[in-house]
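The block that comes next holds chain A.
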Amino acid sequence: MLEVRDVDVTYGDIQALWGVSFSVRKGEMVALVGSNGAGKSTVLRTLSGVQKPRKGTITVEGTRSDTVDAHKVVELGVSLVPEGRRLFRDMTILENLELGGYIGRARKVKEEHLEWVFQMFPVLKQRISQLAGTLSGGEQQMLAIARALMSDPKLLLVDELSLGLAPIIVKNIYKTLREINKSRNVTILVVEQNVRLALEVADRAYVIENGRITMEGAGKELLASEAIKSAYLAIG
Partner candidate 1 sequence: MKSKLGIASFVLLMIFAPLLIKSEYLLNLLILICLYATLSHSWNILGGYCGQISLGHATFFGAGALTFRYLWLGGVSYYLALPAGALASLILAFAIGFPSFKMKGHYFSIGTLALAMIALITVQNLLPGVSFITEACLKEYSLLTIYYLAFGVGVATVAAVYALSRSKLGLALVSVREDEEAAEAIGINTFKYKVVAMSISTVIAGFAGGIFAFYCGTYYHYAPFELGWSFDPLLIAFIGGAGTVVGPVVGAVVFVLLKELFAASLGQVNVLIFGIVFIVTVLFLPKGLVGIAGIVRKKDRSART
Partner candidate 2 sequence: MGALLQILSYGVFSGALYGLVALGLSLVFGVMNYLNVAHGALIMLASYTVLWVCYYLHFDPFLSLILVIPTFFVIGWILFMGLFQRLLALPETEKLKNSLLISFGILLICSNAATMLWTADERAVATSYTGKVIDLLGVRLPYIGLATVFLAIIVVFAVHLFLTRTYFGKAIRAVSQDYEAASWMGINTSRACLVSFAIGVALAGFPGVVIALQTFNPMVSFDLTNKALIVLILAGVGSLRGVLFGGLLLGVVEAASVFLVGVAYREVVGLVLFVLVLMFRPQGIGGRKA
Partner candidate 3 sequence: MKQARCLRCLLLAAGIAIIAFGLVASPVMAAAPAAPAGIKVGAVVALTGRMAAGGKDVKAGYDLAAKDINDAGGVMVKAYGKRLPLDVMIVDDESDPVKTATRLDKLNSVDKVVAYLSGFSSDLNVVGMAAAEKNKVPWVGVTIAVEAPFNSGYKWVFAPFSMSHDQVKAFFDLLDSIPADQRPKKIGHLELNVDWGNECGKYVREMAKQRGYQIVVDQKYAPPTNDFASAILALKSAGADAVFSVPAPPQSLTIVKQMKELNYAPKVTCLIRGPDLSTYWENMGKDAAYIISDGNWDESMTYPGNKKLVDAYKAANPGIENIGIPVGAGYAAVQVLANAIERAGTLDRQKIRDAIAKTDMMTIRGPIKFRANGTAVIDYGLRQWQNGKNVLIWPPNATKIKVILAPPWDKR
């Protein structure tokens, strides 16, 4: 589904990613974990097309996505739930969702998708004409996910959704993500600082450190590994 091969990313003179390679198979839910500043968000920015790699390739279902403009990446079926939500704060919930389904093929099934996301997040339906900026943190995160789903993505990229939210809300949102993954067969790549949480939900996971992938494995497997425990889970 998603193949990342040997990607280098630089910001000016500073190199952020070094030969990053990984893959996500169809229908999987994969986590990319690591500490703050390890390069997780850079990976997602690169996948979403706003950052161009200096070297390496990214393919989505066999099509190169690293050479096209950011807005074309969406048409390849890749949708991003950005870090910090990045909602259109001065627009209503409905308008945010409509923009999520901006691309041509999504507009045709707008009503159907709206029904689907409202069923998933009923609270959004109640506040359909409220401005996005006035929602609570959890509601905003739901809206961000719902918005990303409106484009009918094959691959959903989720960036740091736990940031600034109460644990119970995060748990519920992850549950919903898992459901989306299972019931609608949407492949998901989550980037998460909360390593334990991510490893618990994900099928597989990659660990990124200082811009390099250092470990990979099934979520449960990594959760049990000593290296992860000492580095990220603060046990012992």
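Going forward, a residue touches a chain if its C-beta (ideal position, glycine included) is under 8 Å from a C-beta of that chain, and two chains touch if they have at least 3 such contacts; residues count from 1.
How were these picked? Simply put, all candidates are chains of the complex that A comes from, given by their letters.
Given the structure is predicted, the values throughout are model-derived calculations rather than measurements.
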Chain A in this complex - touching candidate among 1, 2 or 3: 2
For the chain A and candidate 2 complex, residues of the former touching the latter: 48-50, 69-72, 74-75, 79-80, 82, 86-91, 95, 98-100, 102-103, 107, 147-148, 151
